[in-house]
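The structure appears right after this line, and notes come after that.
Shown here: the complex without one of its protein chains, the others still in place.
Up next is subunit A:
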Amino acid sequence: MRALVGVKRVLDYTTTKIRVKPDGSGIDLSGKQIINPFCEIAIEEAIKLKEKNIIKEVVALSIGPKTFQETLRHSLAMGADKAIHISTDLSPDQKLQPLIVAKILQKIIERDNFELVLLGKQSVDDDFNQTGQLLAGLLDWPQATFASQITIKDKDVEVTREIDAGLQTIGFKLPGVITCDLRLNTPRYAKIPDIMKAKKKPLEELQLNSLGIDLNTGLEVIKTEAPQQRKGGQVLSSVDELVNKLRNEAKLF
């Protein structure tokens, strides 16, 4: 069985301050970029399943400008076998929307016959949380979103999902789509020899416009603004003062 893992490259928001462009056209993407944390979890899970001999081959796919190949090399260094880069200049946080990504994944799945698709639950730039569900809908495959535990035996999959009220376990037969939540695993660090080896692993490059995908999604980003800032807070000197403020100023009790 072969698994396809979608990986996205995003601005490293843990070290880069998000800056909105003054003309409202979007976010300044010039800072350091990293693999979307949820995609890294998806890659890690696929590699673990391969190490357990449950899947035979792990293929990482990414869609975006040339720089996204670094994210694919990172995935190969972690242990993916092959990579596919779909090249496009569409902005990954505005124009390259989940529906387009899902349609690209669908094309590749139909071409290469994958039985399992692992994706992150959301990317931390557009925060959409949609691609896996859209893909499952397009393919008419079962879906398991927000996975925190995955068990696969032959074609039978059991997934524990993080739902609002706690945890839920569901089961289905492959093929299927699973989106990964934070607590599924802790992604490994790529070792130097593996980074070297990754340079020799196959990376197929395709042009988005060669796939014949309709880029009209019915959603257009008009502008991007900075959120309203909260007023800077007061640091108080005692618990008495806090209780007094909560009671008499905020009138909470």
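In this text, a residue touches a chain if its C-beta (ideal position, glycine included) is under 8 Å from a C-beta of that chain, and two chains touch if they have at least 3 such contacts; residues count from 1.
Please note the rule applied: contacts and distances are computed from a predicted model.
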Per UniProt, the name of the complex member that is left out, chosen from "Translin-associated protein X", "Origin recognition complex subunit 5", "Electron transfer flavoprotein subunit alpha" or "GTP-binding protein": "Electron transfer flavoprotein subunit alpha"
Selected residue (touches chain absent from view) among A:33, A:88, A:143 or A:185: A:143
Candidates A:23, A:154 or A:220 - the one touching the absent chain: A:220
Selected residue (touches chain absent from view) among A:67, A:113 or A:169: A:169
Residues of subunit A in contact with the chain not shown: 11, 13-14, 18, 20, 27, 38, 93-94, 97-99, 102, 121-122, 124-131, 133-138, 140, 142-146, 148, 158, 161-173, 181-183, 214, 217-227, 230-236, 238-240, 242-243, 245-247, 250, 252-253
